[in-house]
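Below: the structure, in structure tokens.
Showing just some of the chains, left in place.
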Amino acid sequence: MTEALVRTDLYAQVQHFYAHQMQALDAGRFEDYARTFTEDGVFQHSPGVEPAVTRPGIVAELIAFQRRFENDPVQRRHWFNHIALTPQPDGIVLSTVYALVVTVRPGSKPEIAPSCVVHDILECTEEGILTRSRRITHDQMF
Amino acid sequence: MTEALVRTDLYAQVQHFYAHQMQALDAGRFEDYARTFTEDGVFQHSPGVEPAVTRPGIVAELIAFQRRFENDPVQRRHWFNHIALTPQPDGIVLSTVYALVVTVRPGSKPEIAPSCVVHDILECTEEGILTRSRRITHDQMF
């Protein structure tokens, strides 16, 4: 079975990598988030949009997205579940992960939508993990 | 404390086993899902229904369930949380896990219900993990 091929420490490392990565994104620490990508990293946060490329490109994309909510204070939390890894040669790992976006506005209840799947290509080396490419698919688009 | 008795690698392996198992179920890969059970595996997906037994029995049950939604396209995602393991002798591990079923229909927001608890008996060997029996309880039935 596929999961038997994944070293235990790699699995825990990927989980922890995602925890810090997504807490950085949700806290608006976009430079920190971009640094979890490779220098030439590719980030497509929604189906059909042009992907952001390179760390500065990812930061610019996130700032542009945030600007749309300037008059609408909102706290987002990206939840992940069922991280399924498929190792490839040369330290590359394909990672397929369920995601739900939790959106909270002041004084109101969280809205939990959309349901997504994250398709990552990860580079796993002795120095740690980096995202080479991230693509998101949305469950309601089928 | 109970958790100290569980080897680290076992815990990560069970998490990863569940990730692949549930992604197979939600993708409609029922043969793959059934193969995560032992040959004589038992699967009771809802309280009060007769459990499906053996891998072919599990596949048949899932196909019958899916048929009910032939004219109602739907994407389900089974989320898991708080995997609590209690090892028994001979490589048997009891696993109690929170579950939420996320149901998405085209163009609409996810419905998140019911809240369940998964009660698994797992067989953990050098070759990997298999589910010997799975029983689901529903939180709204109390």
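Per-chain residue numbering starts at 1, and chain names A and B are given in the order in which the chains are listed.
Please note the rule applied: a contact is a pair of C-beta atoms (placed from the backbone, for glycine too) under 8 Å apart; a residue touches a chain by one contact, two chains touch by 3 or more.
This structure is a prediction, so every number in the text was calculated from the model and none was measured.
*Asks:* Going from the 2 copies shown, figure out how many the entire complex holds in this file.
*Replies:* 3
Methods note: only the chains that are shown with their structure count from here on.
*Asks:* Could you work out how far the Cα centre of chain A sits from that of chain B, in whole Å?
*Replies:* Averaging C-alpha atoms per chain gives centres 25 Å apart.
*Asks:* Contact residues on chain A for chain B in the complex?
*Replies:* My answer: residues 1-4, 6, 8, 11-12, 15, 81-85, 96, 98, 100, 112-115, 139-142.
*Asks:* Please give the residue numbers of chain B that touch chain A in the complex, ascending.
*Replies:* Chain B reaches chain A through residues 8-9, 12-13, 15-20, 22-23, 36, 73, 75, 77, 79-81, 102, 104-110, 112, 127-129.
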